Structure formats: structure tokens, C-alpha cells
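Of the protein chains in this complex, all but one are displayed in their positions.
Order of writing sets the labels: A, B and C. Residues in every chain begin at 1.
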Amino acid sequence: MDIGFIGLGHMGEPLAANLLKAGHRLVIWNRSQASAQRLAAQGAQIATTPEEALGTGIVFSMLADNDAIRAVLIDSGVMAKAAKESVHVNMSTISVAYAQELTAQHEKLGITYIAAPVLGRPDVAAAGKLNILAAGPAAAIDRVQPLLDVLGQKTWRLGETASHANVIKLAANVLLASAVETIAETATFVSAHGVAAADLLQIISNSTFPGPVYQGYGKLIVEDRFDPPGFKAGLALKDVRLALAASDDKATPMPIASLVRDSLLDALAHQEGDKDLAVLGRVAARRAGR
Amino acid sequence: MDIGFIGLGHMGEPLAANLLKAGHRLVIWNRSQASAQRLAAQGAQIATTPEEALGTGIVFSMLADNDAIRAVLIDSGVMAKAAKESVHVNMSTISVAYAQELTAQHEKLGITYIAAPVLGRPDVAAAGKLNILAAGPAAAIDRVQPLLDVLGQKTWRLGETASHANVIKLAANVLLASAVETIAETATFVSAHGVAAADLLQIISNSTFPGPVYQGYGKLIVEDRFDPPGFKAGLALKDVRLALAASDDKATPMPIASLVRDSLLDALAHQEGDKDLAVLGRVAARRAGR
Amino acid sequence: MDIGFIGLGHMGEPLAANLLKAGHRLVIWNRSQASAQRLAAQGAQIATTPEEALGTGIVFSMLADNDAIRAVLIDSGVMAKAAKESVHVNMSTISVAYAQELTAQHEKLGITYIAAPVLGRPDVAAAGKLNILAAGPAAAIDRVQPLLDVLGQKTWRLGETASHANVIKLAANVLLASAVETIAETATFVSAHGVAAADLLQIISNSTFPGPVYQGYGKLIVEDRFDPPGFKAGLALKDVRLALAASDDKATPMPIASLVRDSLLDALAHQEGDKDLAVLGRVAARRAGR
Partner (left out) sequence: MDIGFIGLGHMGEPLAANLLKAGHRLVIWNRSQASAQRLAAQGAQIATTPEEALGTGIVFSMLADNDAIRAVLIDSGVMAKAAKESVHVNMSTISVAYAQELTAQHEKLGITYIAAPVLGRPDVAAAGKLNILAAGPAAAIDRVQPLLDVLGQKTWRLGETASHANVIKLAANVLLASAVETIAETATFVSAHGVAAADLLQIISNSTFPGPVYQGYGKLIVEDRFDPPGFKAGLALKDVRLALAASDDKATPMPIASLVRDSLLDALAHQEGDKDLAVLGRVAARRAGR
């Protein structure tokens, strides 16, 4: 299939590479050139403008945030020039309100909008093991499903309302960041009592809390190791902010998310925004004078 | 082996039953009689005083809290009458400070004190699948290890300082209660946005958050079903309180535990203390006017 | 002096009225007409477009929020048509970031921008007793000082950077909302112990906490009376949100503001957004099942 791909950062590049490996023809566009060149070496065709990438009729986007989408696709007028009946699969993590706005704008333009944010870090993306949260018109998702099957181990279908996928994505990241905050606090707590945090983490990740979050972030916190970052604290804060904004829209208190926001700001205030989210371990230790 | 067992409540009864099934001779004591009678029917010998249960030389206790231990074993003078070189395996969830006090008191009396609190609900205890957190003199734990092997699927050895096992136990329950609080908040959040909380829970418990906590409590929250309780909100609050007290002793801020305390108090204020911990789902919904 | 006045809501109308009473000639503009008609009856000239109000060379604005300013003055192109060397005194409570943006836009247009948000409710405005927080070019503030003297009992001069006045305004409202939250929590606390909340409020407002906040909001909470609203919970939330956004910009954790946000959202979720900020008393009582 001919596919456009816009946005080739830490997440976009491995996704595009997987589509190439699966035998698809890709027309790619990125603001900076290094990753585009790497993908060209794997057979991708570099577009000189985003419009070109849209020319394929199916375009994936994986951009940093609302503002990047707005700048590259909307305010630029690019999307308005896309052919009617094009399909836009937006994998970017954006706000719920902006997902709704985008849905309406695409509808007006006669373009099908699918929200398909993902759960998983870049290494998971590279391995094709992402969980994909897809929402939008069912027929259109059916059409791109073979591509989503290349990109993830599982696509979760969340109905016709595109923004619902973004709601789940933000909830999942609040769950993630809160779990890491709790690991951080309890690790500090047991350490303060002379107990090895490694013991706590080993026990819980082999009993009540199996799975990658408690094991993975737990290990980083125990080892006080936050580089290289898998998921940056600053990006986690971005998502918590989006969740708080969406909770605000629906008058839904989220005290845990609020608390995590403040801990992440503490990290940023200490120049730790580019470190792994596990740096919340250092924030908790700092609060305890350790 | 001849074993004393004191405290036959929701957790103590299935533990004692498992020891009986494994062929041990039990001398049991409980404040109320119903559970003792049931165990007598399975071959246990009912003691008329706690002293008798201590006469076996190895006694397990599974009492409700600090006060119950103090009343039954310490202030009563019972422990002071135990034979030198007796071993007391205390599986109760008690405060860190009291664990330290008990250790010192036992040492003075020439009795070996082992802390062995557990992770798992009564149904897990009945299945012999508990995780046991054991700390105390290594030789003594070695001696009771065959009994612990009957009671749990795994014994985690946490060194010679008995109270360290209690520290880990409290940390584990803070992790548990915080996870449930976060599930509650995010379930309310997605519901407020018109997304089925069941979708969120299905996705996360099949991706980033496998394991019994997210799946089990998630299901209860989604189904708004809090009876019969597996782990009562009021008992979870008890443990969070103990964690906060222990964090206070070491000047370790624990904002997450503080937040969960207040949500659990909200539950109690609404006569939900005897409902399952998952009732935090109702607390979060109430805050959001849902 | 000839003065334009844009925005005649609960705060703008009494301000404009006071300028009229002081003998100034006002050209007024408002989106809706009722308040404009009332002021016309007091001698104001109704402008048919915002441009007309700007024709005077000195224009005050008291609009609801960023969006209202943007819609009426900026996106509309109105400000761009103002005469060079006009002075715009913006009394609206807006975000710090937008205050900075407005400052830059005005500078580009050759128009002097003064930020002059106020402390005080509509009744205080009517009495001419506001505290005015003024920042911007000193010479320009000097020029409008006689007008500010009509509007407030005191002008606090905060330097040349206009947005600094907005920073102080937001901080003051966080202090206010947090104080009300604390009154609410402590009133509920003493009530739960069988002590009259009125006793608590009488004691503290006559000892450690004199002044209008503890006395005024305390009285409303004690009397469980939230209508008519002096300062609406929904508007307080708007300001807390702006403070949180500004704290985010500078990586400054504000746990108290976060907590108050969630309590105010609880109020909104219970259709109490149009009630007085003191309705936090009801939120606290609800949490305690009272």
C-alpha cells in the first residue's frame, strides 16, 4: 500500500520503519532530516512538503503535540488540500478537546479522521509490540487495520468517536505516572527504615504487581538510574497536563493526577525533565532529605 | 509438629486449617468461639487460655492490630509465662514501632520473635498461595520454614530485623490502595468523557498493568460492586494509617498515602468502611457528582 | 477626561459608574446592552463599536478572560486601529502568558499597555475601595493615576513589566481560595466533633485571623448560605487554573492550588459553580458525609 507518514521522531521513526519492512511504500515527511535520511536508506521516499505525503490517500501522523499538528497540518493549509476521502490516522498524543476539534475540521473537509494513539515506549514500537487505541469510523479503521497490525501487537477498537481513544490514552498515562510516583514514595519509605528498596520491588513485582511498569520503573528507581530516558519526565508531565485539562472540562476532580503534576514539576525545576519518568524516585528522595 | 495458633479471624482460620491439613497438631485459641469450633471439627485442640497455645513451643498469631496483640499476649502476662526458647511467629499487620517494641520485649523474655505478615486476601490464604514476608533470627525462620511453606507459595526472607517485614507489608498496602485510588479516578474520568470504564480496565490489565490488582479491583469498580468485601476499606485505612505513622517516624513525606487516607475517610464517612477497598470507585464518582 | 470603557459586567459597570460620578466623560461599549443603558442614564455615551471607545485615547477594559479580550480587541482588529500613543488599561484577570503576549502586541502597535487587575468584589468596586495592582510604563501610569484614584482606595505600583500585576493578582486569589478551603475543612472538622463552627470562626476572626476573608467567608460557611454569590466558585476556579498554568510555566509546584482546584471541580460537578466560593464549605461537608 502507498502510505504517507508525517512525524519521524522517537516514536514515528520505528513505526515508519516497520511499515517499510512489511513491504509498504512510504512517502515520509519530517521537520528535521536525519531520521528521514535513515528511512530513505530503507526505501522510503522523502516528500519535500507535507502535501506530498498526503497524496497517497492514507497518511499517518506522529507529531509531538497539539501545536505541532496545528502548525504542520492545519494552519499550514496542508490538510485542506488533501483529496476528499483521504484517511488521516493520527497517532499523536493530543488533548481531548483538540481531538474533537480535529474530528470536526476533517469532517468538514471530507477527510476521514482516525485517532490511534499508542501505549508503549520507542523500544516497544520498534518491536511492533505496541497496544494501539483506535477510534473513528469503523469502515475506515477496517481499511487500515492491516497497517495497524504491522505497528502493534493489538488494536483496541474504541468506537466511532475519535477523541475516546485520546481519553483512554491519557487515563493510561495517569495510571502509569501515578504508579511510578507511588513506587518512588514507597521505595523512599522503606529505605528510610533501613530496608532495601530492591527487596520491596522484587517482592511486589513477583506477587501483586507483575508486569513491565512496576518491574521496569522499579528497577530504575532502585538503581537511581534515569539515563538514557525511555519516557521522559517532561513528556509524562505533558500528558498529565492534558489529562488535567480534560478532567477540568468535565468537572472531574483528579487529586492523584494533580499530585503527580506537582512532583513532575519538582523534577523539571531540578533540570530533570529530560530524564526518565523514574526520576520521580529522586524527587521523593529529595523531599525526604535523602 | 505441635503448634499453637492464636487469632482465628478471616485470615487466621484458613491458615490454621491449612496447617491441620498438612498433618500438624494444632492448639488453637480465639476470643470468639465459632471459628475455633469449625477448626476443632477438623482436628484442632481448643485451648481454654492463650497460655495453653503457647505451651507447644511454637506459636503463630494472626490478630487484628497492635491493641489486640497487646491485650491478648502482653498486658495479659501470657507471653511472659511462655517457656524460654519458644518461638512466636507474628503474622498480624501491626505498626513498625510496635514491631520494634515487641522484638525487644520478646528478647528480654528469652523468646524468639519472628515477624511474618502476609500479602494476599483470605481466599489466597485458603489456597495456600500467600506471599509471606519473614524477618527475624535466621535459624528460627529456618526452623519454621516448613510451616511457612504450607501457608504460602513463597516466603521472602528479609533479614534479622523483624520490623523490616512490617515495613515492606505497609509499603505493599500503600501501593495497593494507591493503585485502587488511581483506578477509581481514571475510571471516573473516562466515564465522564462518555467512555466505558470497562474498556479502560480491559486495555490496561491486558497491557501495561497485568496482574490481580488492576484486573480484580478494576472489575469491582467497573461493576460498582463492593460486597462481599475481599479486603475492607476500613482495614485498608488501618494499614495506610500505620504507613503514615511510620513515615512520620522517619520524616518521610508520603503525599500519595496522605491522599489515599483522605479518600478512605470519605468512604468511612459514607458508611462504606465495611465494603471492599474498591469502594474508592464510589468515592471518586461522588466527588465528580456521578 | 474622555475615557473609553469596554466591558460592563459585574465589575465593569460599577467602575464605569464611579468614573462618571467623578465627572469624566465616558464612551462605553459592551457586548450586551442592559448595563450600557443603565450607564447611559448616568451620562455615558454608548459606542456602537469598540473602536469608538478607543477613540478617546485612553481606554479601560474589564472583560471576562483571555478569550474575551482576544475576541473583542485583538482578533477583531480593533486595537490595531487605535491611534498611536493611546493607552490601554486592562483591568481584566487574564493569564500571565497572555499578559506578556498583549504587552508585546501593544508595543508593536505603538500603544501603551497597562495591566491593572484589582482585588475586591463588585460591592467593593462600587464603594471605590478596590486595591488596584498596576504595572506598566511609569509615565503612563502616572497619567492615569487620577482615574485609578477614583476606582480604588489604593494603587499598588508593581514596576514596568505589565504581567507582574497579573502574577500578584493570581497569587492573591490562590491565597483567597486556599483560605476558604481551609476554613471549610476546619469548620467541618469541629462540627464533626460536636463543636459549633460559629465558635471557631468567631474566635479566629477576632484573634489570629482578622479581616474580611475569614470573617466574611467564615460567616457564609457557618450559615451554609451561598446565594447570592459575591465571588462565584466558577470564577475562582478560573483564577486558580490561571495560577496553575503560570506555575507550570515556571516549573513551580503549587500543591495547595492543585488541591483547591480539585475541590472547586467538586463544586462544579455538583452544579455549584454559580454559587459563592464559600460553597467549598459544602464540598468539605460532603466529603465528610455531613
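For this structure, a couple of remarks:
FYI, contacts are C-beta pairs under 8 Å (C-beta built on N, C-alpha and C of every residue); 3 or more make two chains touch, one makes a residue touch a chain.
Predicted model only: the values in this text are computed from it and were never measured.
Taking the complete complex into account, C:K250 is the one of C:R25, C:K81 or C:K250 that touches the chain left out. The chain not displayed touches subunit C at residues 96, 119, 131, 133, 154, 156, 158, 161, 163-164, 167-168, 170-172, 174-176, 178-179, 181-183, 185-186, 188-190, 192-195, 199-200, 202-204, 206-213, 243, 246-247, 250-257, 259, 263, 284, 287-289.
Interface residues of subunit B with the unshown chain, by the touch rule above, are 241, 247-248, 251-255, 258-259, 261-263, 265-266, 268-269, 273.
Listed by residue number, the positions of subunit A touching the unshown chain are 255, 262, 265-266, 269-271, 286-290.
As a convention for this text, only the chains that are shown with their structure count from here on.
Counting the residue numbers that touch the partner chain, subunit B and subunit C have more than half of them in common. Closest to the middle of the protein, by Cα centroid, lies chain A. One simple way to say how far apart two chains are is to compare their mean CA positions; for subunit A and subunit B this gives 38 Å. Taking each chain's centre as the average of its CA atoms, subunit B and subunit C sit 52 Å apart. Each of residues 247, 251-255, 259, 263 in subunit A touches at least two other chains.
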